[in-house]
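This part shows subunit A:
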Amino acid sequence: MWGDWHQLWQIVSVPDNVPIVALLFLVPFYTWYGFREAFKHDRLIAQLEADPAMAKTHHRKPYPFKTGWERELHVWPYLMRIEFLAAVILTVLLMVWSITLNAPLEEPANPNLTMNPSKAPWYFLGLQEMLVYFDPWIAGVVMPTLIIVGLMAIPYVDANPLGNGYYTYKQRKFSIWAFLIGFLALWCVMIVIGTFIRGPGWMWFWPTQTWDHNRLDFAVNRNLHEIFGIENRWLAMGFGASVVGLFFIVAGYLMHRLCMVTEFSRKIYQRMTLLQIITLHTLLILMLSLPAKMAARLLFRIKYVLVTPWFNI
Partner candidate 1 sequence: MKARLLFAVLAVALALSLSACGSKEQAEEKPAAPAVASAPVDPATAGTITGTVKLDGPAPKAQRIRMDAEPTCAKTHTTPVMTEDYVVGDKGGLGNVVVYVKDGLGNRTFDTPKEPVVLDQNGCIYVPHVIAVQVNQPVEIINSDPTTHNVHPVPTNNKEWNKSQPPKAENIVESFAREEIAIPVKCNVHPWMKSYIAVLKHPYFKVTGKDGAFEIKNLPPGDYTLVAWHGVLGTSAEQKVTIGPKESKAIEFTFKP
Partner candidate 2 sequence: MPDEKENGAGKRTGLLTTVKETVKQDLAGLKPALLEKGKEELDALKEPEKTQLFRSIFRVKRDETPRSRALSVLTNVFFHLHPAKINRDAVRYSYTWGMGGMSFYLFLVLTITGVLLMFYYHPTKGQAYRDILYLHHDVPFGQLLRNMHRWGAHLMIIAVWLHMMRVFLTGSYKRPREFNWCVGVILMVLTMLLSFTGYLLPDDQLGFWAVTVGTNMARATPLLGHEGPFGPQLGMTAFNDVRFALLGGSIVDANALLRAYIWHCIAIPLIASVFMGVHFWRVRKDGGISGPAPVMLESEMKEEKKGPRPVILRPSGTR
């Protein structure tokens, strides 16, 4: 049932989904905004690299500067006024939003009546969406932990001294790509999927498709070893473990190749310690395991790769 705009409007207009709609616009906007600055800096960098003489005298910012202008400005009033303005605008925004849209209040909690779909708060929908691809212990516990740890590890594995304190794309291609894939392509997109795409029964509904409570999907998800006809439990476990291992090796090697693509990246790679390299690769491989598993699940209907009596992957 395509073209059900009423349904789309219903989902979008749920008060709690409004932030996600806002996210849909804000994140691309700021991505573009950041990249605009980055390209501005990149142009300057290119200019300065081409003209070393200029590099010596230039103030090295893409912003106008004249001698005689203060290098530092007083916070009061030059920063304060902007902060004040931002606070006022934000207040207005919040007020208007609060006046026009009421916070949701549904029926009193009823443990006997399961909501369908019952969804986590929107900012955790990424994790809930992950439940489709991984067992809860991975999606709900391991992955969030890895995300936090991974984020915290960033400053310690990024060996690139360039691009500290200014936007640039040219000097940090690898790290920017890695971050954007993680934040935009995985985290934000998963949230959007969880909000707009997942309907009753956590089934996949394209936008403008009616959320039909009666819909039934039939899909047999198999474990990887079953596809290969391995029946023995231990054999299967071994097979699964080796596939996982293989994935790590292949992905690690690819990562390695990726780090060696340009001369600059090789230089940075060179600067990294072994611990940094291992951490970086592990984290990125784990991050990539999500899209890998998603693809395996959505395209090949694979449920588990590794099956053990204690846990499954």
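These made the cut because all candidates are chains of the complex that A comes from, given by their letters.
Everything below uses one rule, namely that a contact is a pair of C-beta atoms (placed from the backbone, for glycine too) under 8 Å apart; a residue touches a chain by one contact, two chains touch by 3 or more; residues count from 1.
These numbers come from a predicted model, not from an experiment.
Enquirer: Every candidate listed belongs to the same complex as subunit A; state which one touches it: 1 or 2.
Expert: Of all the numbered candidates, the touching one is 2.
Enquirer: In the complex of these two chains, what residues of subunit A are touching candidate 2?
Expert: Going by the criterion above, the answer is residues 16, 18-19, 22-23, 26-27, 30-31, 33-34, 36-38, 41, 44-45, 48-49, 55, 59-61, 63, 69-80, 82-83, 86-87, 90-91, 93-95, 97-99, 101-111, 113-115, 118-124, 127-128, 131, 135-137, 139-142, 148, 151-152, 154-158, 160-168, 171-172, 175-176, 179, 183, 264, 267, 270-271, 273, 275-276, 310-311.
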